[in-house]
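Written below as C-alpha cells is the structure these notes are about.
The other protein chains are all here in position, but one chain of the complex has been omitted.
By written order: A and B. Residues from 1 in each chain.
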Amino acid sequence: MSERRPFHRPQPRHWWAHKPYRAYTVRELSGVAVAVYGAILLVGLFCLWRGPDAYAVYRRILASDWSFVVHAVLLAAVLWHVVTWFEILPKTMPKLILRGLQLPQRQVTAMARLVALVCSAALLIVVVALGAMS
Amino acid sequence: MDHFDADILILGAGGAGLRAAIAAAQSAPESTIALVSKVYPMRSHTVAAEGGSAGVVQDHDSLDNHFNDTVAGGDWLCEQDVVEYFVEHCTPEMVQLEHWGCPWSRKPDGHINVRAFGGMKIERTWFAADRSGFHILHTLFQTSTRFPSIRRFDEHFCVDLLTEDGRAQGAVVLSLSTGEFTAIHARAVVIATGGAGRVFRQNTNGGIVTGDGMALAYRHGVPLRDMEFVQYHPTCLPGTGILITEACRGEGAFLLNKDGNRYLQDYGLGPAEAKPRNKYMELGPRDRLSQAFWHEQHKGRTLTTPQGEAVLLDLRHIGSARIKERLPLICDLAKQFMGVDATTMPIPVRPAVHYTMGGILVDIRTASPLAGLFAAGECSSVGIHGANRLGSNSLAELSVFGRVAGEQAALFARGSSAARRSDRAVDVAAKALALLDQKGAGERHAVLRAEMGASMEKGCGIYRLGPEMQNTCETLAELRKRYARITLEDKSRAWNTDWITAIELGFQLDVAQAMAHSGLARTESRGAHQRLDGFEQRDDANFLRHSLAHYRSADAPTVTYAPVTITKSPPGQRAYGALGEHEEAASKDVSPKGGRPPAPKDPAHV
Partner (left out) sequence: MSNTIARSKTIELRVLRYRPASDAEPVFVSYRVPYTDDMSVLQALQSIKDTQDGSLSFRWSCRMAICGSCGMMINGEPKLACNTFVRDLTPNAAVIEPLQNFPIERDLVVTVGDFVKKIESIYPYLMPKVPKPIEDGTYLQTPAQMTAYESFSDCINCMLCYAACPQFGANPDFIGPGAMAMLQRYNGDSRDGGQQFRLDRIHGEDGVWACTAVGVCSEVCPKQVDPANAVNQNKTNSALDFFLHYVRREQP
C-alpha cells in the first residue's frame, strides 16, 4: 500500500458564470433566444390557422409596448447568434489551403457574415416589396 | 518490492531510447522490452533540439564529404571507422523517420529540403521548421505505441543498475508517483539517458539532463571517454541559457559585437560576405565561435545586459516572412524571454553549455566493456564527435546508433541466459531510502548544486587553465564529502522531488569529477578543450588519444588513454573560412606521403 492518494477536485459548479466561459454562456443563451423567437412565430402561425379573430389578438399583442421591448432584446440576441455562429463556422471545417497558404479563419467568418447580410437584406427587400404590393 | 522480467531493458526514452526500443521490437518481435523513463517520453530533452539532422542527399554532396567534415570538426579525435558507418546510415534513418511521419520541411516540389549548418561543407541538414528535435521525438514516441512488446515504465527513476556474474542484468527503478521500487531483470540493458550539461551553471539543457546513466555505468566500472570535451553552443539567451538554434546562422544571421562588427572575421573564419557561406564566418564550427566570444569579451567588445555579457545575433536582413516561416520558435523565444522582436531587432546571445561529447565507452556496436550493457545517444561515446561535435550530427546519431543499440541488445538477449533475480536489488533500494533519513550538517543540496555549477563554469569553461581546473577538482571532492551529509526536507515517498533531485546531484558530482580530471590531464588544446596555460597547441604526438576516466569511489578518478582509430583522414589542420579553402586546395596538391604546407597561425591564439 503506497502513499499515493490522488485528490479529485470537483468542477466548480458555476464555471459557466466565470471568465473565460461567460462569452460561451451568452452565446448559448442567444441560441435559446432564437428558440423563443421561433416559438413566438409558431404561435402566430397557430393563431392564423385559428382564424382572423385569433390573429387580430396576436397582432394586437405584438404591437404592444412590452412586446416591442422583448422583440428588441430578441433581435439583439439573434443578431449575436448570427455573429457568433459564423465565428464557429471555420472551426467546423478542415483548413482551406489556397495557393499554399491557409485561408485565415477570420476571413472565412467575414465572408460568411457578408453572405448572411446580403441574403438577409435581399429577403427584407422582397418581404417589404410584397407587403407594399398587397 | 515488485519484480519485472524483460528480455531487454532500455533506460531513457528520448530519441535514442525510443529508436532502440522500436528496433528491438522490430528485430525481435517475441521479446519483452521494458522502456524506463523518469519523465513521460515526450518531455525528453530531444524535444528541445531545433536545427536539424544530417544526411547526405544532394547530388553534389558525398559520404566522403560528410565524413571529412565530421572528422575535421572533431579535431581528429573521432573513431574514423565508426564515422564511416555513421555517415553511411544517416540518410536511410532520416528516410525511415519520414516514413514514420516526421514532417520534414520540403521544397516546393515535395522533396526534402536541406539547410546549411556549422562546419558542413555542403548543405545536408534535414529540418522540420526550427523544431526538428520536437518532431523527431514525437514521431518516435507515437510510432513506438504501435508495438505492444514495448512495455513502458513512465515516470520511473533508475536508482542503480543490477550487475551479476560480470554482466548487466537489469536495474532498480523508483516510481515517482508512489515512491515504491521495482526490480527489472533483463538479459540486456541499453542506457540512453542523455548528457550531463546541468553540471554547469549556464546551459541550454532541461532540468532532467543530469548524467544519470553515465554515472551508473561509471560506478559499475565502465570508463567514461573524452569527458573533458564539453560543447558550448555559441548562441544562447543570456541568463537562462535557452538555445537559439544554429539554423538562424544557416539562414544567414550575423553575429555582431557591441560596435556592430561581424567580429568572427578576426578569428580565422573570414572573410565576411553578405550571404552565408558554408564553413565561413557564422557557419564555422561551434567551438571556434564560442572561443571568439570569449576573446571579444576579454577585449571589452561585448554588450552588457542585465543577465550578463552578450553579442548580437542579427536576423533582420533575412526578412520578416522568411524568419516567421523558418524560425518561428526563435521569434517566440526572443519575444518572451528578451522582449526582442527578432524581425526588427538583433537578439542578445552568448555561449552556454549545450552538449557532452564524451560519455560511456562503447564500440561501433554500441556495446560497452560490461557484457550486456549498451549505450546510445548523448550519454555514450561511440566515437563520432571527437573533440567537437558538428551541429545536426547528434539528432542523426540518435537514430543511427539507437537502432544499432536496439538490434544489438536484442541479439545479445537472444544468446543469453535469463537474468538472475538478484538480492542486490534490496540493497539498492535500501541505499536510496537511506538518503531520505540521512542526518548530517543539515545542508540543502540546492546549495551544493549551485556551487558545482559555478565551479564547473569557472574551471571547465571555454578556455581552461591548469590551476583553475585543479581548483574545480578540489571543489568537487569537497562537494562529494558534503553530499554525504545533506539532509532532505521532504521525507515522504509520493512525488518526493527533493529526494529525486538529491540522487541526481550524486550522479552529477561523479560525472563532473570525470570531466574536470580528464580536462586537467589533457595538456594540449583540441576542439572544445582549449587551454591558455602553455598548452595552447594541439599535440598529436602525445594526445592523439582518447581519455578514459575510471571511477574510484571516494577517491578522485584515474585517467588513462586509448588510441584513436584513423582510417581515411590523417590528422590535418582544422581551418575554416578562406584559410580552410586554402588548406583544402593545398592538401589536394600534396601526395599523402608528402609533408603539408605550414598552416597559418591561428589569430585566436595571438
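FYI, contacts are C-beta pairs under 8 Å (C-beta built on N, C-alpha and C of every residue); 3 or more make two chains touch, one makes a residue touch a chain.
Not measured: the values here are computed from a predicted model.
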item	value
From B:9, B:39 or B:405, residue that would touch the chain that is not displayed	B:39
Contact with the hidden chain (one of B:5, B:61, B:98 or B:524)	B:98
Residue in contact with the excluded chain [from B:31, B:125, B:143 or B:547]	B:143
Subunit A, residues in touch with the chain not shown (by the definition above)	3-9, 11, 15-16, 18-21, 24, 28, 88, 90-95, 97, 99-102, 105
Absent chain, residues of subunit B that touch it	39-40, 42-45, 47-48, 92, 95-96, 98-101, 103-106, 108-112, 131, 134-135, 138, 142-143, 145-146, 154, 177, 206-208, 239-240, 242-243, 306-308, 329, 332-333, 336-338, 444, 446, 450, 488-490, 492-498
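Here is the rule we go by: only the chains that are shown with their structure count from here on.
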item	value
Chain centre separation (subunit A, subunit B; CA means) in Å	57
Touching residues on subunit B, where the partner in the complex is subunit A	175, 177-180, 492-494
List of subunit A residues in touch with subunit B within their complex	2-5
